[in-house]
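The structure follows.
A single protein chain has been omitted from the complex, and every remaining protein chain is retained in its original position.
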Amino acid sequence: MGLTEGTVRATQYGDSSYEFQVYGANSEPKKPETRGVRRVRRPSPIAIFALAAALAITVVGCSSSSSHGTSAGSGSGSGATITYWASDQGSSIADDYTVLNPELAKFTKQTGIKVKLEVIGWPDLLNRVLAATTTGQAPDVVNIGNTWSASLQATGALLPWSAQNFSAIGGENKFVTSALGSTGAAGKPPAAVPLYSVAYALYYNKAMFQQAGIAGPPATWADLIADGKKLTHGGQYGLAIEGGSIPENIHHAFIFGQQHGCSFFSSSGAPTFTQPGCVQGVQQFVNLMGSDKIVNPGDAEYDQNQSLSDFASGKAAMLMWQAAGANLKAHGMSSSQYGVAPVPVQSGVPGQGTSVDSMVAGINIAIFKNTHNLAAAEKFVQFMTSPAEQMILCKEYGSIPPVSAAQQDPAFATPELSVLRNVLATSAVAMPQVSGESQFETLVGTAVKNLFADAVNGPVSAQTVEQQLASAQSQMSG
Amino acid sequence: MPSPGGKAAAIRGPMAPPRSFIWTRRIVLGVLTIFALLPVYVMVSSSLKPLQDVSGTFRWIPSPITFSPYIQMWQTVPLGRYFVNSLIVCTCAALVSVLLATFAAYAVSRYRFRGRRVFTLVVLSTQMFPGILFLLPLFLIFVSIGNATGITLYGSLTGLVITYLTFSLPFSIWLLAGYFDSIPRGLDEAALVDGCGPLSALFRVVIPAAIPGIITVAIYAFMTAWSEVLFASVMTNDTTRTLAVGLRDYSTQTDVYWNQIMAASIVVSIPVVAGFLLMQRFLVAGLTAGAVK
Partner (left out) sequence: MARASTSAPAGPERTQARAGGISPRASARRARPGRLRRISLPYLLLLPALLFELLVHLVPMVVGVFISFKALTQLYLAQWEHAPWAGLGNYRTVADFNGPIGQALLHSFVVTCAFTAIAIGLSWLFGCAAAILAQDRFRGRGVLRAIFLTPYALPAYTSVITWAFMFQYNNGLVNQVLHNELGITSRPTFWLLGDNSFIALVTVSVWRNWPFAFLVIMAGLQSIPRELYEAAAIDGAGIWQQIRHITMPGLRPVNQVLVLVLFLWTFNDFTTPFVLFGNAAPQNADVISLHIYNASFLTWNFGEGSAMSVLLLLFLLVVSGGYLLVTSRRRDA
């Protein structure tokens, strides 16, 4: 029955060993040759997989010791540990650790609560917060850009600051009103509290102004353009703009839109990007390069703070920036070399309404709703927003404290900070506090970036601007 | 019979290529060499320039030449930690991937079992999955596993190892199966007659004969894991970050440290380039065995 010569048959025994028999021509098993037959232990597959499993466990073991998940602390009061994600405020992430670690040590000494710090760069911070929201593995306390407050509020991941929560950190009144305007949608409890406040100002190179025969900073917008033209010659330009940066673009688009009476959103929260005021505002901004030609076309590519380097190295005479002082110092430009003034407006007098010249910029601090240790987290927020800490940290980072008691400190009366404080108090407006705010930032910011790519070739028409804004608006989903 | 290339060729030999061919070869290969090497030159020369030289107009020859980027790059960014993370992840991923691919390829090559074709097709079709499709679900699954069993996969090196080893599995299984196919079954049979079980035959006979293929697959898995950006950017945190994401930190709030980026790039690339050049001969052999059927 098929047992032809040469067929080998093997018998497997219960102990996984084999015996082989070679069949001869007459279908009868040949006598087993002592040489060819062995009882051999076959390594069972189980053993192999045990080896693989051991390998896998080793991998888990050796890496779980180096993976520090973001675990929230448990228990309340002293002896607890909370996790804090800080934003990159200093000149580098390493710099932030240097600034924050002593303060956190202070906090631990005062309260016994340990703080596990992680400083996250701006390209990653929003994604990390999103990931934390989705996975539920979140820190206890986090810094967020204040313009993100309404969007993050809509996800429901952040702790709402009810009156009770506010009382745990000293009350809502300790904060400056304008800063509180950027903490969430109107009519709902804030999703975060203000931590650092900044605004836009105009930085100008004193030596270059002197050389061009210009007495002082431009008083009106028309002056800025005229001065910019006087300063644009040879390899130098009047104004540096970070044209490839989405946050910079959206901020300026919003501010200039406001100057023409448009807020990008209606009072009911519907997007109104294509209103004439917004179109004019954006056109005004991109035509600084397109028709006024006081901006280097290469700036359309800038999105890693190259415009700041250009200002510091004298390639551009003016710069519209938020609290550039610390960064300029790192570039070797001392504060005596530049002056700071409010960004000029058409009317010449910055104020509210159509004379705003900045948005309320800044950083808020928020607690995740699913924190394991609300009491410890609130104590930490109270510490960070205490006048004493505010004075230290804001001085380090060159920002204005949003806590009224700390604002009076003479350290914030430097020329630069006085201008910023004034702008915040008088001519700054909060970005729209709607749930689609971060989509708005991305879509319109990208639209403006695309418009700068057109502006390198010449003046940008209102039609082009309207097209880009319409396209952005239609991509806003509810 | 006239030889191609005329008299000159006859002097060089009947099979020698004609002059036109030689000149074409020189020009084309020359252009391709420049094309291939230009960015490498930029990397090397920029890594030897001080910061102001890389932030200004590009100059071909660095002068002065400074090695400070190679020193500073370790402090600007925790490059050492990222290096160690990448090494751990890529080595583990490569080792486990090779092991699993060897088993699977052996099964595909030596056995005709039901579902063999389906398995091969499924495994190959995973090559066409866009990473973005399963990025978010994968991370949700890792989180769920973490919550259910306590094994931290999201944000840990383990999760990254698991992800990366799976990425290189399809190509590895395909390559190794082709390699095993080219190893004559007579070798297996001899071993089996001598009394080995199939797995013993695998380890004692097939694998030693397929060492070049296995090395190729290991290096390929290592290289794939070393270069991966998308998943590393989402699945890691401060302590587990790998080089792929870590290099982004060189552009800070004040400056883009191009010279340090280039220096770091060179240091980061050396292991994979060296490994690849060492194994490329085996890769060719493996592809010949596998692809050319």
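Think of it as A and B in the order they're written, each chain with its own count starting at 1.
Just so we're on the same page, a residue touches a chain if its C-beta (ideal position, glycine included) is under 8 Å from a C-beta of that chain, and two chains touch if they have at least 3 such contacts.
The structure presented is a predicted model; accordingly, all values stated were derived computationally and were not measured.
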item	value
Touching partners, among the displayed chains, of the absent chain	A, B
Touch residues of chain B, complete complex, unshown partner	1-4, 14-15, 17-18, 21, 24-25, 28-29, 32-33, 35-40, 42-43, 46, 54-58, 99-101, 103-104, 106-108, 110-113, 116, 119, 122-123, 125-134, 136-138, 140-141, 162-163, 165-167, 169, 173, 185, 188-189, 192-193, 197-199, 223, 226-230, 243-244, 247, 258, 261-262, 265-266, 268-269, 272-273, 276-277, 280, 283-285, 287-288, 291-293
Residues of chain A in contact with the chain not shown	1-2, 6-14, 16, 18-21, 28-29, 32, 45, 49, 52, 123, 127, 130, 133-134, 136, 151, 154-157, 244, 246, 296-298, 300-301, 303, 435, 438-439, 442-443, 445-446, 449-450, 452-454, 456, 471, 474-475, 477
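Definition applied: only the chains that are shown with their structure count from here on.
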item	value
Interchain centroid distance [CA atoms averaged], chain A/chain B, Å	33
Parts of chain A lying in touch with chain B, wherever the complex brings them together	8, 16, 18, 20, 36-40, 42-43, 45, 48, 52, 55-56, 59-60, 62-64, 66-70, 88, 90-94, 118-121, 123-124, 127-128, 131, 134-137, 304-306, 308-309, 327, 330-331
List of chain B residues in touch with chain A within their complex	55, 75-76, 85, 88-89, 92, 95-96, 99-100, 103, 136, 139-140, 143, 146-147, 151-152, 154-158, 161, 192-197, 199-200, 203, 233-234, 237-240, 248-249, 251-256
